[in-house]
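What you see is the complex with one protein chain gone and the rest in place.
Chain naming follows the written order as A, B and C, and within any one chain the residues start at number 1.
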Amino acid sequence: MEEVKIGVYVCWCGLNIAGTVDSEEVARYAGTLPHVAVARDYKYMCSDPGQDLIKNDIKRLGINRVVVASCSPRLHEPTFRKACRDAGLNPYLYEHANIREHCSWPHATDKNRATEKAKDLVRAAVRRVYYQEPLEIKEVPVNPNVLVVGGGIAGIQAALDIADGEKKVYMVERDASIGGHMIQLDRTFPTLDCSECILTPKMTDTGHHPNIELMTNSEVEEVSGYIGNFNVRIRKKPRYVDVDKCNSCGECAKVCPVEVPDEFEMGLSMRKAAYLPLPQAVPAAFAIDKRGTAPCRIACPAGVNAQGYIALISQGKFKEALELVRRAMPFAGVLGRVCTHPCELECERGKFDEPVSIRALKRFIADYELKTEREKVVPIETTKDSKVAVIGSGPAGLACAYDLIREGYAVTVFESLPRAGGLLRYGIPEYRLPKEVLDNDISYIQELGVEIKTKSPVEDLAEVFNQGYAAIFIASGAQGSQKMGIPGEETSGVIHALDFLRMVNAGVDIKLGNKVVVVGGGNAAIDAARASLRLGAREVTVVYRRSRDEMPAISSEVEEAEHEGIKIHFLATPTKILSRDGQLSAIECITMKLGEPDASGRRRPVAVKGTEFTMNVDNVIIAIGQTVDKTALPKELNYTSWGTLEVDPVTLQTHIAGVFAGGDVVSGPADVVVAVAAGKEAAISIDRYLRGVSLTEERQVTPKRVENVSKERAQLKARASTPLLKLDERKGSFAEVELSFDEKTAIEEAKRCLNCGVCSECLECVKVCEQGAINHEMQDEFVEVEVGSMILATGYQQFDPSVIPQYGYKKFDNVLTGLEFERITCAGGPTQGRIQLKDGREPESVAIVHCVGSRDQNYHEYCSRVCCMYGLKYAELIKEFTKAEVYEFYIDMRCFGEAFEEFYKRVSEMGVNFIRGKVANITDRVMGEEERGKLIVTAEDTLLGKMIRVPVDMVILCAALEARSDAADVASLFTIGQRGDGFFLETHPKLAPVNTPTDGVFIAGCCEAPRDVPDTVAQASAAASKALSLISRGKVTTEAAVSYVDESICHGCGRCEEICTFHAPSIIRTDGRLVSSINEALCKGCGACAVVCPTGAAQIKHFNMQEIEGLVDGLLEVHRG
Amino acid sequence: MSLEDIIQETKTYYCLECGKCTSICPVARYDPAFSPRAMIENALLGPEDDLVFNRELFSCLTCYTCQQRCPSDVDFPVFVRKARTIAQDNGQHGICAHSGQLQSLARLMTSPDIKQRRLEWLSDKYRTSDDSDVLLWVGCAPYFEAIFEDIEFRALDITEASLKILNLLGIEPKLLPDEKCCGHDVVWTGDVETFKKLAEHNATQIKESGVQKIIFSCPEGYRTLKLDYPNYGFDVGCELQHISEFLADRIEKGGVKFNEVKKRVTYQDPCRLGRHLGIYDAPRKVLKSIPGIEFVEMQYSGWDAICCGTSAWTNCDSYSNMIRAERLSEATATKAETLITCCPKCQTHFRCAMTDKGKEKRSMPSIEVMDLANLVANAIEEGSNLSK
Amino acid sequence: MAEFEPKIIVFACNWCTYAAADLAGTSRVQYPPNAYIVRMMCSGMINPSYVLRAFEDGADGVIVSGCHYTDCHYIDGPVKCDAMFAKLKRLVHILGLEDERLKREMISTSEGTVFARVVREFVSELKRLGPSPFSSLRNSRKEKAVA
Partner (left out) sequence: MKTISPYKEATDVILEAGGEPLKLCYQCGLCTAVCPWNVVRSFLVRRIMHEAQLGVTDFDSEDVWTCATCRACVQRCPRGVEIIDVVRAVRRVVASLGIGVVPDALRISAKNIAGVGNPFGEAPEKRNDWAKDLGVKEFVPGTEILYFPCCVPSYDPDVKTVARSVATIFNKLGVDYGLISTEARCCGESIRKAGHEDTFQNLAHNNINLFANNDVKTVVVSSPHCYHTFRNEYPELGGKFEVIHITQYLASLIDEGKLKFSKTMNKKVIYSDPCYLGRHNNVYDEPRKILQSIPGLELIEFPDARENALCCGGGGGRIWMDTPKGERFSDIRVEQAVEKGADIIALACPYCFLNYRDSVLSMGKAETMQVRDIAELVAEAV
C-alpha cells in the first residue's frame, strides 16, 4: 500500500472560527501529527482559492488523504469531497472536522480550551482518514414509468405533470372514482371558487390522458426492488361494470332494489348498490357495491338468494322475486311453508332485534303467484343428447331433474306411487302443505319439460340404462319406519307415523280412539299428533325421551301443537305396550334423565330406575324415525352400516359409474331443503359426468361471507308474524293453519332486511343494461408493473368527533362535521345547496367550533392548518345564504396564506361573532326560555373573562385532518417512516419535503401533513418534478457508504438478514459455504447489521470499525500500534 | 521477543515438514489456506512478515491436536501464540469476534480502580464463607451472561450448579468479589501485556485470600492458572482442581448419592481440559456413576476429540462453523439426547451455531447442550455424604 | 492543580442529534467543551465495542444519542439502539462503572438547546463523580504513545 500522505486544512471562516479558535495554532499542531504531509490554514476554505489549495496539494504534493477542519460536514462535506474528486482523489478519502458548530460557536467564551478541542478534533480526523479506503460509486438505470398511489388532487396533479412530460404513469385509486376529498368540497377558500368546477377538468384529463393508466378499485399489494427499479403488484377489485361499455345511463341504479348511505354525500343521502360514485365520476361509469355474500344465502343448503328476493319484495317486485328463488330451486311454495329456515338463524338482523321472516316472505311470493295465475311456462328445449333418469319424485329427485333440464338434458322421473311429490305429498299433512301448492310447484317443473312417470317402480338399473338413459339419480327416500323393539309393538291400534300420515294424505278414512299417544320428537311426530287431533282424537299426548331443547321438530310447529291442546310428555320413553284381550289398552313408560352428549352433540337420555308409569290409550303412533326400505330399491347397490345408500360424499356417485344417489335415501330422514340441496349437488355431478369432465375439480366454491354489517341506521322493528287460522276452525279440518302476509306487511317486513351484502345479486340490473356492461361474475385481477419511482398521495381522513362525547356529534342531529356541511352547501348535494336543519328549517343561529381534535394533546397535538379558513368560509356562506347569526369559537385565528387575511376581514365585515375560547360542551340541557329547543354551546370568552352559553340551531365542528387509519400498513408496504401523529415522514422538513427514506418514493399532499389545496398542488408538482428529474437523469448513483460482508470471516448466521429493515442482506451459498451477501442498491448504510454481526464480517464502508475506533482513540489522544 | 526466540523456545526447528499437523488439523480440513506446516516453514525460511501479517495466524484453534501428533514435539500452539504477540506489536489484532468486546472487557478489567459488581447474582440459596479454604473460580461467567442472552445461554447456571454441588457436599466455598478475567483469551491472542496485569492481580488476590484449593468450572481458567501463571512467574501457591476431578474424587471416596437421571448422553472433551491438561477420565467417571445415564462416546473422543471450532474470541468464520456442524452431527449421530461438556466456551459456541438465524435452511444439527455441573447438580441428592 | 475536566464522547446520529449539536452551535448556545461528538449515520449503528473503546481510552462519560422513535431516518434505528444499549448497560454495570457515566438520549434536529443542556448537566455530574475508574488505562496508553 502506498505511503499515506495526509493534507490538513484548517478554516478560519472569517472570525466565525478564528475569532475563538486559533486556526494557525491548530494547523501548526496538525503538522506534527503522524502521516500528515502538509497542514495549512486559510480564511475561507470553502471559497474557490481555498478549494484550490487542496487541489494543488493533491496534484503537486501527491496528497492522498484530506482533512478539512471547518463548519459542519452537513454543510460543506459535499463541497470538499467534490474538490477532491476534481483533483482526482477518491472523495471517500476525505474527513471533515467540525470546529465551528461544534467548537468555536458553542465555546466562544473559552478560547484556549476551544483551541485545544479543535486540535483534538483535527487529530481524530487525521487518525480516521488514515484508515479510510476509496469507495466506488455505482450507478443503476432508472425505469421511466411512475406509480402514483391515490387519486385525490395531489395524485391527479402529480400524474398530470408527469404524463404531460411524456412519461408513463400508473395511477392506483382505491375507490371507484378519482377525485378524493377535494371533489366533496363545495367551494375552496379564500376565492370561493367551486371545487367541482376547477377539479373536474383535471379529473377528466387524468381519465383520458394517453400516458396515464388509471386503475380504480385497486390497491397496491406488494412492492419490491429499489430506486429506479421497483416491481409493484396491484390488486384490481371487481367493479362488476365494464367501464368501456357503460354509458352511465343509470338504468341499473333505477332498478336496483338495495339502498345504502352515500359515502360521497357523507351519508346525508342514500344511493343504490349499483351507483355512480359521484356525479363527475372518472371513469364515468357506474359501479356495483358488493361487500360479500349475505349470511342467509350462505346458510341456505339450496343456495337460495334470500337477500335478493327480499330486496325485490321490498320494491314490490313479487314476480321477479319468485323468479330469483326459482333460479336456485323450484319449491318456493313448499319450502315457503315447511323449510326449517337455517337462513333465519344466521340473519344479521337477528343480532340487532329479530331476524327477518325470510321463510314467510318466500311463501308470500309463491302464494302471490297462485293468487295471480301464473302464465304457462315455455318448455326448455333439450340441447344435450343424453337422457337422465331420476328415481323418486320427492324434493331431491325433482330438484335434480329441475337443474338438469335447465342444463338442457331430457329428464324422466320414475315414481312408484300414484302421484308425484314423495314425502311432500304423503308425509306432510294438508294443514301444513296444501296439495294445490305442491301441485303448482310440481306442475311448474313438468311444464319446463320434465317427464314424471308415476306408478313406475324401478327394480333394475341395467334395465334403465338399456332404455337409453346415460345417467341415473336415485332419490327414493326413506320409506321404512323405525321399530321401537318393545313388547306389544305389534298390537293392533299401534301404528307407525309414516303409514298413518300416508293414509291421512291419501284421504283414507281413519278411525282413532279418544286417547292417542304419539312417540317421538320430530316433525313426523308433531304432524301425526296434530293430524290425530283433526281426525277427532280428544286427548293427544306426545312422549319424547329428551327435553324441549333437543326436540328436532320445528319449534313453531311444537308451539302450535301445544296451542291446539296437545300435551307433550318430555323425558319419557315407552317400555311396553299393554293390551287387554287383544285390544290395545295402555302404554308403560319410564322417566329419563339427560346424560352425556352423544355423537350428535345432543345429551343422551338414560332411564331412571323404578320410575315406570302407565297411560291408558286407544292408539299409539310411533314416530321415532324412518329407515331406507331396501326391498324397494334396485339390487346392485351397496349400503352403509346405517342402512343408507353408500355414495361418494362429494360427488354423490354410487360405486356404479353414472349412478348417483341423494336425499333421505343417502342421508336418512332429513329436512326438505337438505334433500333439495342433495338433488342440486347430484345435478352438478351428473352434468360433469355427462360432459366427461372431472367430478371433483374446483367443485367447492365457498362464497365470502360479508363482514361487520353496519346496523347504524336500523330502527328497532319487531319481525312480522304470519296470521294463523283460528283454533276452533282447525278442529276436524285440514285447512291450512298458517296464512300468508298481505302485500303491505310483506313489503314492510322485507324492508327490515339490512342488505348485508349490499348488492343482493337480484340481477335486475343485468336485465335492463342495454350495453351488456354488467357482469356479476367479475373476480379480483392482479397486475404487475415496473416503475422507477413512486409517488404516494394517499391523503387523510376526517377525525371522528364522536370520540369527544361532550360535543354530542351523532347524538344531536344538527351537530355536523365540516365535510357534512360542505355537502349541504353544495348545489349538487342532498339539500340542493340549501342550508337547513335536519327538519328542513333554516337555522337562525350557527356555531362554528374550531380545533376539534386538533391542537389538543388528548387527540392530535398538531394544528390541522385548514380549519380556521374553512371555518371562515362556512361563516361566509351562512351569512350569504341565510339570515342566521354566526359564532366562530376559535383559539387563535391562523390566516397565513395568500388573501387569507383579507378573507378574514371580509367575513368580519359581514358581522360574524368571533369568540375566543375552546368549546367545553354542546348540550340540549337548557336553562330558561330563550334556550328552549336549541343546542347550547358553552365556553369561556377568554377575552371577556366570562363564561358564556350560546344557544344555536346548528353546530359545525371543524374536525381535524388525521392520518388514514391504514397509514401504518402503507408505510411498511413502501418502507417509509411515520411521525408520531401517523402522517408520513419526509426526509427533511425543509430541504427534502417530498422525499422519503426509501429513495425513489416521494410523498405529496395530506398523507404527509394537513394542508390546503394550493399547498397540496404545489407539493404534488414538487414530487412530480422529483420523479421527472430522476427519469431524465436516467441513472442513479447508489449510496457508497453501504455495508459489505467479508466473506472470508462470515459464517452465514443470518443475524444481519434478520435485523435489516431494508432487506439488503441475504444468506447465499458460495462454494459450499453459507455467507451473507449485501444488495447494495437496497442498503441504506444504517449499520445495524454490523452491530449484530458476531464475527465482524459485516462492516459499513466509510464507517468500519478501524475508522471509528481510530477516531475515538484520536479524540482521547490515545495511541495504539 | 523476536521470531527467532520463539523458534528456539518451541523447538520449531525440529520440524520434519512431515505435515501430520496439517493433515490432522480441524481447521485445515476445511480451510484450504490454513496449514500449520506451511506456517512453520514460513517462520523458518522467513521473512517474518509473511507469518506476522498472515491472517491465518489467527485461525489456529490452539486445540493441541497437532502437537500431540507431532513426531518432533513442536509446540505449534505456543508457537502461534507467541507469533501473535509479535503481530499485535505490529498492529495486527487479528479478527476479533463480537467486535472485540471481550478483548476490550479484559483490558478494561486491568484497571486497578474498578469495583466490579460480579457477584450480584449470588442469592442466599447458596452458602459461601469468606474464611473458607476452598475457592470457587467464577471466571467470566457474569459477563458472558450479559453478552450471550440472545443465544439463551446462562453461563451463571454453571457457576450456580457448581456452587450447589459444593454446598451439597458440605463445602461452603469462598468467592472472590474482585476476581478478574484469568487472561486466557488475551494471552492466546498475543496480548501479553494485558495478560500479565490480570495474572498479577489475580495471583495476589488469591494469595491474600489464603485459600488452600481452587475449584474451577471453567477449563480455560484452570489451564491458565495451572500452566500460564507459573510460566510468567505468577504463583497462586495452592491446589487447583476442575469440578469434574473434584467430583470424581468424592465419588471414589463414596457416599455421593445421585437420583436416577434417564438420559442418553455423550461428552465433548474441551481442548483445554483434554489435550492441554490430559483430563479425560474424571468427567466420564462422573457421568457413568449417575444411575440411569446411558453414556455413549462420539466417533472422535478423548485425545481425538474435535474442538468446538473457535477459541479466544478470534476468527469465527464459516470454516469454524463447519467444524461445529461436524462436531454436532457426530453428537447427534450417537442418538444421545444431550451433549455434555464442561467448558462454558464449548457451550457458547455450540448454542450460538444452533441459534443461527436467517431464512436459508441450515444443515446445523440440533441437540441439547448441557454442562456436566448442571447435570450433576440436578442428579445429586440432598444430604449426600458430608464426611470428608 | 487545575479542576478536573471530564472527557465525554457523544455518539450521535447524523440526522438528529448531530444536527441538534449543529443547531446549538449556530444559535450560539454555550456549553463546556468537554464533549466530543462522534458522527454516526444512525444510533442503530453504534457498536457496543465503540463505547467500551471510549472508556478504555479514558472517557469519563459516554452519551449514546439519536432520533426519537418516530423520526428515524432509517425507520427503526432507535429500537435497535435500545437493544444494544440495554446489553451494554448490564455489561458496564458488572464491570463496576457508575451507571451515571453511560447515558442514552434522544435528541431531535430541533432540540439544540436540549443538546447543550444535556452536555452541561452531564459535565457537572461527572465533575461530581470524578475521573472514570478506567482513566488510569488511558494514562498507561499515553505513555506508550508513539508519535
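As a working rule, contacts are C-beta pairs under 8 Å (C-beta built on N, C-alpha and C of every residue); 3 or more make two chains touch, one makes a residue touch a chain.
Predicted, not measured: the structure shown is a model, and the values here were computed from it.
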Which displayed chains the hidden chain touches across the whole complex: A
Which residue of A:Thr382, A:Ser547, A:Thr938 or A:Gln1106 touches the chain not shown here: A:Thr938
Residue in contact with the excluded chain [from A:Arg406, A:His776, A:Lys918 or A:Arg964]: A:Lys918
Of A:Leu695, A:Ile891 or A:Val926, the one touching the omitted chain in the full complex: A:Ile891
Residues belonging to chain A that touch the chain removed from view: 805-806, 851, 855-858, 891-892, 916-921, 925, 938-942, 945-947
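What we mean here is this: only the chains that are shown with their structure count from here on.
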Selected interface, A-B versus B-C, where C-beta contact pairs are more numerous: A-B
Whole-Å separation of chain centres (CA-atom averages), chain A against chain C: 49
Chain B and chain C: spacing of chain centres that average the CA atoms, whole Å: 35
Mean-CA-position distance for chain B and chain A (Å): 59
Per-residue overlap in chain B, given as positions that touch at least 2 other chains: 98-100
Sequence positions of chain A contacting 2 or more other chains: 1090-1091, 1105, 1120-1121
Contact set on chain A toward chain C in their complex: 32-34, 72-74, 98, 100-103, 105-110, 113-114, 116-117, 120-121, 124, 975-980, 985, 987, 989, 997, 1041, 1059, 1061-1062, 1084-1088, 1090-1091, 1100, 1103, 1105, 1108-1109, 1111-1113, 1115-1121
Residue ranges of chain C touching chain A (in the complex, touch as defined): 7, 9, 14, 18-19, 21-22, 24-26, 28-33, 36-42, 44-50, 53-54, 56-59, 68-77, 80, 84, 109, 116, 138, 141-142, 144-147
Residue ranges of chain B touching chain C (in the complex, touch as defined): 98-101, 104-105, 107-118, 120, 142-143, 146-147, 149
